[in-house]
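The complex appears here without one of its protein chains, the remainder shown in place.
Let's turn to chain A:
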């Protein structure tokens, strides 16, 4: 009895010590901040702390390069403290995080985020500032960007809110070795693709790793192949493009040929990518960042990338590519209006988008460079093939979720499984999606 109460007492003591220690450090930081604001004129540069929110965290291929870029800046500017706040882009959670931060007055100083429909809300609400003036005031910096990259960042009102870093492309990644071992030609046209699907599925190899739920890339490339660049990019705003039905029908055709993994309905994108990485699947539709994520050297070395072939009756050219510069750095209005932070934030942004940084990050995530004159050679053959594919593309298209509401895109995604299994007709799914789009944009 006595011993246990003694133990309790000592534990409580330890706890209070912890508490005391915690409160002390808090007091310290508490007194530090007013100090710096009280004596601004004596020091040439004030201590500034900036929060940079991006998706360069977790398993992102460019995580280390990005952290190195920030470290490079802080070592040159010791007065600036940068908090590298990250969240994985794998799920939709980080969209929610960005939007809640934006609405609740907790904006990051610098935000790396999408530029399409996702950004419309907080741009219209004036939470971020147009950066045209800043770019014009720093001509050297502005000249460092490839014109196409800046053009991609320009919104309908002619303003640039975001500064590009690297671009991306999506493509059909093909394991050349599996094709060669099975005496197959690379799937450059529809017949070769269907032949490959038949041969591979008969041998127990997954022809095309794709999830039905996270079917973003699947939908984008099938619609692009079926409806061509124009039909793909017009979304659903001006009625349903009948060619989209062909895209869905082609999915069903491939499904009936057993093109997709048997568990395609329940796997997620990373599992599909994993099947490819493990050499269990011969093809996968992925983004350029996937190259940096794959661990299996044998697979990566044997990988090439090509646009998705045109299906019979499709309007695509066979060289249409999904890609572009889909994200960039924003500066929040609160930071821009804060004279203490403004210059530091701009300097940091300049450093994060310098040609050297862009080159390093593009090399790690396999993306295209937003800097003028910086040719990314590609650290692997697959990356080199990817850049060649983009260079010879007849059109570079933004993904469909840029042109429809999130809810419509969910309806399109949900349609995939019900169409391939024959529960719904493509026309019905598109009609439902159109109704959702109309309700959402009313």
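In this text, a contact is a pair of C-beta atoms (placed from the backbone, for glycine too) under 8 Å apart; a residue touches a chain by one contact, two chains touch by 3 or more; residues count from 1.
The rule is short, and it goes like this: contacts and distances are computed from a predicted model.
Q: Write down which listed name, "STAS domain-containing protein", "Cytochrome (Ubi)quinol oxidase subunit III", "acetolactate synthase" or "ABC transmembrane type-1 domain-containing protein", is the UniProt protein name of the chain that is not shown.
A: "ABC transmembrane type-1 domain-containing protein"
Q: Of the listed residues A:212, A:294, A:308 or A:387, which contacts the missing chain in the full complex?
A: A:212
Q: Among A:271, A:334 or A:388, which one is in touch with the chain left out?
A: That would be A:271, which touches the missing chain.
Q: Among A:93, A:242 or A:422, which residue is in contact with the omitted chain in the full complex?
A: The missing chain is touched by A:93.
Q: Looking at A:122, A:145, A:168 or A:329, which residue reaches the missing chain?
A: A:122
Q: Which positions on chain A touch the chain that was left off?
A: 92-93, 95-96, 99-100, 102-103, 120-122, 124-125, 206, 211-214, 261-263, 265-268, 271, 275, 278, 280, 405-407, 410, 417, 439-440, 442
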